[in-house]
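Heads up: the structure comes next, in structure tokens.
One protein chain is absent from this view; the other protein chains keep their places.
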């Protein structure tokens, strides 16, 4: 796999991460080995790469910039970390354009350039019953949230996932969540599930206060924020925006918040419903 | 190996050659398998690919456009065919820049995009004693000339090659040439060898009229043309120029001739010394 | 996915360009029908070279190399340099002259069934007039006046950057022929709508844009420019966004004028972007240097992409545009 020969005279490899961190710096873009690529369902891929630094530092809802091997496509492709296993990091992504098409064609043994982990993740400090409400390709970061929450005895994770059709992430979330419910477009939506949860009095399961973590399509997140606001439940929402750099230097990734235009990449991607002015 | 995803929605593969030729057309740029890559000497590579069409049609001094897998480098890299074996075609090239650097990194099993064969080759119709005078990376097309001449009982080939230092092509030329002499910069130049040939009365060996075929650095070819002109020996010289297309459509590759500015790619690369106005 | 199978859109990744094809989506430029919206760009198409690779009558149009009143020898070599995702050229309009064009090139193209746009080059108004006069009675389907070549010192781009000079030129050329006249514009101006307006107000039936961007590369071994002419014209994928913005802007300023969009097109998808930006048709230039069949492939890809865009397709067929 050859690439970017003319762009830069070298691509930092693994040892550069070590050097950067030893010198007190965050690792720059560097080249890592892909260990597994699986197609979960039609045009949804799970890609795993070896990166001890990201593996040991990534927080849920933080993301990594992946770069294609095609020099026409210089810009980063951001993906939420979906799982960490030892020094291996996984992302789950849908093939929606030229970049993801190409990443989907990579195989174990190939390499990929990566920068990360980036952004501010979910705040999981409170002991709570975290309700992870995900839709479509918003699901992957919530799997990682479930994985991290599983390490805390004092918090619980209830996953509520909505899918277009195939429930592609069930295998992964079921590894970690205390409860996991899912629904697809033919059956209804995640707010239906939230209502059921409330009716079954499971919102405050384990005697913990509920906190919603959500990631998914904008209309879904707005509905979830409304739902949470009506009940006075805190909600942290992970946003998406087209990015230039992913690490806060270019101001290309803003969204409108009550505090003005903020950067999704470094002020977010996680914002509270209050910051977004949603659910009023 | 992934490339050019955004550039074109497909790269024609081998069957396209079949389709094109069946429809009466010359094959477009297409993707072929590399079967061998060898380093002959420091930064001189021999690359072999499987291409039945080029293998059966290429004439000596015709060239092929190779394309890198790096989308920053869209332009063709032209190389003279240096040998054909069955349906495999070889080129020999020096690593002189970013494109050849990348081609040098390819391995057997990788693929490469190719267009060809291109240009007008040497005229080998006359029964003659062909003196192949090559310098440096002008040697490869002359190896192929020797290979083709070896198929003709009525013509002979004497190879006179000058190298910077390592005589990297001896193994190949010795397969085909009736005589082969070589020299490197420390020892002298090809005109010295031509003089020796003349002194030894080997110019008209086998009772055939001598015809010079030459390819190499400009000063060398000019000296060879002068030498030939003084003796009234015909000389065909294979020229180089930066190219845009390689097949005659862009007029980017001209050289000055007595007939005006002609295209190296399709009026040449072979020109007679008379056309070039050399050796007067 | 491997390099042998490089479909980027998950669609049909093997179009057989050599099977007979019935074009589904036509366009109309200045009242004339093109069998599909894709032509070749001037200077990147020579029939003698291209005929071996595909049937040129399959294209919407072929636009030929700029012809001058007498043969021109162009610039010295090297004439080209590479740049990321781009070619830089400094041909300087080398061509064998209009008489040769009329005797050799045009008849062969017409005999092959091509729809021909004859590109006109000049160093001064008299040059342009001399060529247009000879083309007036020819078999050319459309004329394209190149006032935008960055590689010649006189004429060429200087006319395209000066709306008054352009208006004068058009006033002179317009009465000479009834053939539709396209004016080809340069992006090397502060505001491309200024020459666009001048051309249209003085008789242009259509506009084409963009010609190449002025650019250069330097050889870091010698510290000298790679191209003998120092600068050249940048084309290829790198210029795509500049061409799209030019078309979009001119379409906004002049809602009615037919526009041929070009610059950086190497796929049906990119051609489609130009149509959405407001072009009636497109041309493929540098991409044909890297693969001879690129224009035909773009046409075929576009023909398929238009299937799922009936509204756009209907507008094009009626001589209207998306915007």
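List of remarks:
Which chain is which? They are A, B and C, in the order written, and residues in each are numbered from 1.
The working rule: a residue touches a chain if its C-beta (ideal position, glycine included) is under 8 Å from a C-beta of that chain, and two chains touch if they have at least 3 such contacts.
This is a predicted model, so every value here is computed, not measured.
The hidden chain makes contact, of the residues C:215, C:258 or C:292, with C:215. Set against the missing chain, the residues B:26, B:53 or B:72 yield one that touches it, B:72.
Although one chain is not shown, part of chain C still touches it, namely residues 81, 83-86, 88, 161, 188-190, 213-218, 220, 223-225, 230-231, 234, 237-242, 244-245, 248-249, 264, 269, 272-273, 276-277, 305, 309, 312, 322. Contact between chain A and the unshown chain involves residues 1-13, 16, 19-20, 22-23, 25-26, 28-29, 31, 67, 69, 71-76, 110-111, 115, 241-245, 247-256, 260-261, 266.
Contact residues of chain B toward the unshown chain are 6-7, 43, 71-72, 95, 98, 101-102, 104-105.
Assume only the chains that are shown with their structure count from here on.
Set against the C-alpha centre of chain B, every other chain centre is closer than that of A. Chain centres here are Cα averages; for chain B and chain C they lie 34 Å apart. Spacing of chain A relative to chain C, judged by their CA centroids, is 45 angstrom. Chain contacts: chain B has residues 1-7, 69, 71-73 touching two or more partner chains. In chain C, the positions touching at least two other chains are 1-2, 8-9, 84-85, 237.
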